[in-house]
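Here the complex is missing a single protein chain, while all its other protein chains stay put.
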């Protein structure tokens, strides 16, 4: 069948530097390629006999999305959009079965903002928020978390002072290479792959290779990431999967289920609501965000999961991952007015969203030797009925039964910049 | 006639999402549209029987204007250029009757600078000046005025410190939706409409809707703006119409006429010239700008006007507006060498160009409730002969006769950042 497929593909658009017969290069800085518009569907690969699917690469226009690129994948049950321009963030995810419903949220930031219009240093290091609207964006990879000061080594080998900006640079860095591939073997997984670099002379040299994939007709999206230190010296990194859910799954009475070893509020304000950490409110004017920091509990192999379900338990979204890769999970409750962004975030990470100075103090900043890599695999599920929600919930409850949850009712005492670690 | 027009228009370029038969969508982020090049003229609407006019949308090239867009409107008597890329600023205005003359100035910044090449935080918050060359640009709308520090509420609900940059972001924010429309009814006004958003998560959510319009064959440009708080919480805003005139209207002996309740120099340097606030000098090496702050005096309905006339009183430019909308007007005298930007600014505003911390102290920072709007209407006139100049001057002198002008010869004492308001 391979030769038949090859013949078929040669009749279609010729892939530039394709790797294997079913991989298409969409963007490649080394080869100086950007294919611009691109579209494929299951019909182009009819010998594969899959559920109907399609993929399309578009260039966006208007306002702050002028020139921004978007790859939309439709697997017949789900549709999601990947932004090569915004570091391979997953801009949106929606269920398209029956009436369908969005999994993401309605950010007040409406466009797929091109990084040329984002100044990360703006608003005291909060400029990242000018482009924040994704269903799932990575925070990292040189640093993640809140803005603030940190030390670094300058070109002269001396200690310099660096202003860390909110959630780092990866989400505002365009991908250097992007491909689309279809597996020849069943279940014919659809794979959008991308490579994004954070590299600077006298700075970090970090490479993110991501694969965002789905099986035609399935209810899930899988992300397989690898972070590699391509520099010649040891290099810290941080990575948080900032996954954000809104209405209709999020609503008054919606609940969060997670299996944790420990949970603690991030600040005094969150501490006032720590006993209700899992309960969701409706949109509320002037709501101030509440953030809870949990150490995830896994099964014998490290597998864990977190779930948001709606009030009736008939719709939900869950994330599965391994605590050996991502030991921590941040629960972000931002039950703001609809106009301000009604959202809750479930955020597996290598650490919590304190700034790197603080995270380093608590030994939550991993370090890569030259050439060393770390892999991260997450599976994001859309739960479209009561049975699916129930199964996900029961699995988490079973995990929690195996581990005693320790809740600390007060916020951790974070060191100020410059404090020496004992 | 409507149906005839509809038929005619269907034969021409098809408007994307047009609202009504005579409106053409040029840019629309929601619909993912940017038409690129676009041109229409009176001949395309021959049943309307207007004076000759034309409009053209261009993409600019070279240097810092690479990719910048410009809409040039020619009403037969005047020509002006609107920049969707630079927040719907009016880049230039010129009289094209007879020999014609420009109303704007010759900035040392020569190109219609694309915001990708402007870092507002540069030069201690003066980066805005790297792109400043317009005849009329808005300062605002989250904040306007000088750079400096201010407080704001961060994502955690705590007070953070923010570096305000000169004259805010609106002039370096691309429009999300732009249309061109012709009135079916006489006088067949030509309308360029645009919507520009300053929106950030955990930040302001402000919308500017502008209409920049002119009647074929007329000597004026009308601007009708609406600022709306589309967020869920109360939101301050500031707005200054930074309108800048140069040679030949500005020259040695040119004069400024305005109807004011009060006038005061902005700083000690301006105080030395307060008695000559209305007098213009020729281009002068090493001239240091002088700024005067006036409270405008209106007629019974609030209508007011300001005028710049040349030395002979044969050429002029005036602005008409309502003091209920824009109570203040800043007179900016910058009689620098031609190479450095010989210019004077007449700037109606919601306040003066102190930074927001100071303006708030003096109660000049308006606040919008969620969903609330404010409207601003200004009419800009080109006065091409002695009669037109004389009429404008007499109208202002009549207004001033109704109000006693109080001049304070010294600058206001502005609070330093952090000073408590009594």
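General observations
In this document, chain identifiers A and B correspond to the written order of the chains, with residue numbering beginning at 1 in each.
Convention: a residue touches a chain if its C-beta (ideal position, glycine included) is under 8 Å from a C-beta of that chain, and two chains touch if they have at least 3 such contacts.
If you're wondering where the values come from, they're calculated on a predicted model, not measured in any experiment.
Of the candidate positions A:22, A:55, A:93 or A:175, contact with the hidden chain is made by A:175.
Of the candidate positions A:230, A:288, A:303 or A:338, contact with the hidden chain is made by A:230.
Here one chain is not drawn; of B:34, B:50 or B:107, the residue touching it is B:107.
For the chain left out of this panel, the touching residue among B:63, B:186 or B:371 is B:63.
Contact with the chain not shown here comes from a single listed residue; of A:50, A:116, A:264 or A:290, that residue is A:116. Across the interface with the omitted chain, chain B contributes residues 58, 60-67, 107-111, 116-117, 119, 121-124, 126, 129-130, 132-133, 267, 269, 283, 285-286, 288-289, 336-341. In the full complex, chain A touches the omitted chain through residues 27-34, 67, 115-116, 119-121, 152, 154-157, 160-163, 173-177, 196-197, 199-203, 205, 230-233, 370.
In the analysis below, only the chains that are shown with their structure count from here on.
Annotation: 41 Å between the Cα-based centres of chain A and chain B.
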